[in-house]
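Below you'll find the structure, written out as structure tokens, and then a few comments.
Missing here: one protein chain of the complex. Every other protein chain is in place.
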Amino acid sequence: MTIRVTIWNENVHETTEPEIAEIYPDGIHGAIGEGIRGMLGDAIDVRFATLDAPDNGLPEEVLETTDVLIWWSHIAQERVPDDLVERIHDRVLRGMGIIALHSATKSKIFRRLMGTSCCVRWRHGHDRELVWTIKPDHPIAAGVPEVFAIPQQEMFGEFFDVPDPDELVFLSTFSGGEVLRSGLCYRRGYGRVFFFSPGDQSYPVYFNEHVRRVIANAVEWAAPRSGVRPTPYLSRNSPEGWLDAELEGTRA
Amino acid sequence: MTIRVTIWNENVHETTEPEIAEIYPDGIHGAIGEGIRGMLGDAIDVRFATLDAPDNGLPEEVLETTDVLIWWSHIAQERVPDDLVERIHDRVLRGMGIIALHSATKSKIFRRLMGTSCCVRWRHGHDRELVWTIKPDHPIAAGVPEVFAIPQQEMFGEFFDVPDPDELVFLSTFSGGEVLRSGLCYRRGYGRVFFFSPGDQSYPVYFNEHVRRVIANAVEWAAPRSGVRPTPYLSRNSPEGWLDAELEGTRA
Amino acid sequence: MTIRVTIWNENVHETTEPEIAEIYPDGIHGAIGEGIRGMLGDAIDVRFATLDAPDNGLPEEVLETTDVLIWWSHIAQERVPDDLVERIHDRVLRGMGIIALHSATKSKIFRRLMGTSCCVRWRHGHDRELVWTIKPDHPIAAGVPEVFAIPQQEMFGEFFDVPDPDELVFLSTFSGGEVLRSGLCYRRGYGRVFFFSPGDQSYPVYFNEHVRRVIANAVEWAAPRSGVRPTPYLSRNSPEGWLDAELEGTRA
Partner (left out) sequence: MTIRVTIWNENVHETTEPEIAEIYPDGIHGAIGEGIRGMLGDAIDVRFATLDAPDNGLPEEVLETTDVLIWWSHIAQERVPDDLVERIHDRVLRGMGIIALHSATKSKIFRRLMGTSCCVRWRHGHDRELVWTIKPDHPIAAGVPEVFAIPQQEMFGEFFDVPDPDELVFLSTFSGGEVLRSGLCYRRGYGRVFFFSPGDQSYPVYFNEHVRRVIANAVEWAAPRSGVRPTPYLSRNSPEGWLDAELEGTRA
């Protein structure tokens, strides 16, 4: 079944800074979309959404037909409306996958899902990043080398204030000696969350084939196995006698 | 060093329902306070705070001198102001311990820390709850039997929509056959979070010596090892050359 | 790609106790094989192996062409040769999946993979077991109800001396009030390990459709994504200059 992917990008750097537009002429979302389309082909259906589109690109009809949401944001984090964040959060708990990239650490939706500050150490200084696979059997690491280099990158380093991940797939080191847990899996409600650190507007990171491979794998990993539920899980009363009623037909 | 404990209770059932007041004449907070004082003595300093007190019992000077906050809430969850929730959340990330009890599953602060709905299955039907220790070496299980019974309890059962805990210490079973992950440890920022399910206003659960032992142990476990930090962890720039500066004096 | 499954069964109860043979006329392995074949069809290729077969049913050519090994053992645990255990262990570390069922808790291979005693509380007393799904989005839980009943079962209860699982998928409760972490996922080396508790020779548990569904799902989950590696991961020297050599071709 086709996975319906929506790539959301604030799209501010690319539209206001010519030197960024040169790196990402089709926007960061465009580069990511091209990458995963090339790898997943007909297995996915890709749409784009940006901050300045009507309803910030995510009206009800788009969000409610999205299986996996890819999210990139940086300088416009606070311009994302709170009620949109709540709608996304609700859909993740119902089963939608979400992939938060790079500076989306500080996005409202990622912090909402984590419950922590998600702060990191950083340096905008042309570091070389090495991405190491430490869970070689993980589906998100399929086809990814044991280590690959991103020649120029912003440094994101520990302490990274997030909850312990359910699965730690990648670690990154930087030329300054720093380290980051850079590929993290979480489950929240019925949904899956993947954070992947590589990617900055100033460098052509989203054209790197390994970065694209990781994002493509993450799309497949995060896709809901049996669709997104129409309603959230709610506390529910199981009055006396419920057990027998519920078990009807489940005995062998 | 004395652990400064504040026990927060919405204190609504006890003040509006005579049959609850009979069970908890000093409030649920009073019963908990008596219990942990009896066990920890001078190791703790206990204060009480309730919803209807000025500043909901947690003005700046109280919260900022609290090492471990115990939280009980149920029918007045939504009356807790959002800005108080943010202040508590901020202090947890800076190192304050927090212990969420029973229906505090649905408190704003617990959901804020978890990032999920925290919904559960439930039944108010005089169930017998058995609490099983499944991490016998854990400090919160010290002195707690392998299994103990609470003769009458509200049932809380799976699916319980929380993130996977860092440590799963207790499991509970109920006479209806249900099961709950009932003792859960989390780290968020520099702070520690413990959820413990037993305890309902309709039953004298907080007079149970084993329940009291668990809460007392949790106070010691959740207490910040080196005090609560005055400021939160913030993303910070580590410009070129930072490494050498930071390492000054750490080489051997 | 077809998953090559080998179902290993000590096959002692069925061949020496008529009342067990009546329950499992084709052996426990036969009942499991029938179940997963009915569910996975051509996606799997099933072979059977038993203790009294030549090379205990697992000569080199069988083990080395097995993607997922299902293991059932009970009273003959100690008759499994140590060198076979080492061969299985080696193949798991190279990527073969393994599913340990019920009393295989105490098998040499499961204990070898866990590093603990794997002891449990037990009672052979016609208990009713309820299996609760606590990770509803997990692939092993796909198509499994929130709760299902096994009318008659041996009780296995906590404390269950295993390492904390990477993923806790099922919890079971018993009519005596006991509880067990009954569906556990682990990664060891490049391989995946799933333990599932339901199943005793005295009861027709392996004819239960939900139990069969769980085992079928586990086969798919445990199958190696990119085949079993021909050689184990070994410590390896990365001499000066290695980094550049290894990265050759991974830069973008």
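Chains: A, B and C, in written order; residue numbering restarts at 1 for each.
We take it that contacts are C-beta pairs under 8 Å (C-beta built on N, C-alpha and C of every residue); 3 or more make two chains touch, one makes a residue touch a chain.
Just so you know, these numbers come straight off a predicted model, no measurement behind them.
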Of C:T2, C:T16, C:T65 or C:T116, the residue in touch with the unshown chain: C:T116
Selected from C:R47, C:R87, C:R128 or C:R187 as touching the chain missing from the view: C:R187
Residue, one of A:Y24, A:F160 or A:W221, that touches the chain absent here: A:F160
Hidden partner chain, residues of chain C it touches: 93, 106, 112-117, 119-125, 155, 157, 159, 161, 163-164, 166, 176-178, 186-189, 232-240, 242-243
Residues of chain A in contact with the chain not shown: 128, 130, 132-134, 136, 146-147, 157-160, 164, 167-168, 171-173, 175, 177-179, 181
Contacts of chain B with the absent chain, listed as residue ranges: 95, 130, 135-137, 139, 142, 145-151, 166-167, 187, 190-192, 204, 207-211, 224-226, 246-247, 250-252
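We take it that only the chains that are shown with their structure count from here on.
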Maximum centroid distance from chain B, chain identifier (CA atoms): C
Copies chain C and chain B - interface residue numbers shared by over half, same or different: same
Distance between chain centroids, defined by C-alpha means - chain A, chain B (Å): 31
Intercentroid distance (Cα basis), chain C paired with chain B, Å: 37
Touching two or more other chains - residues of chain B: 157, 159, 164, 177-178
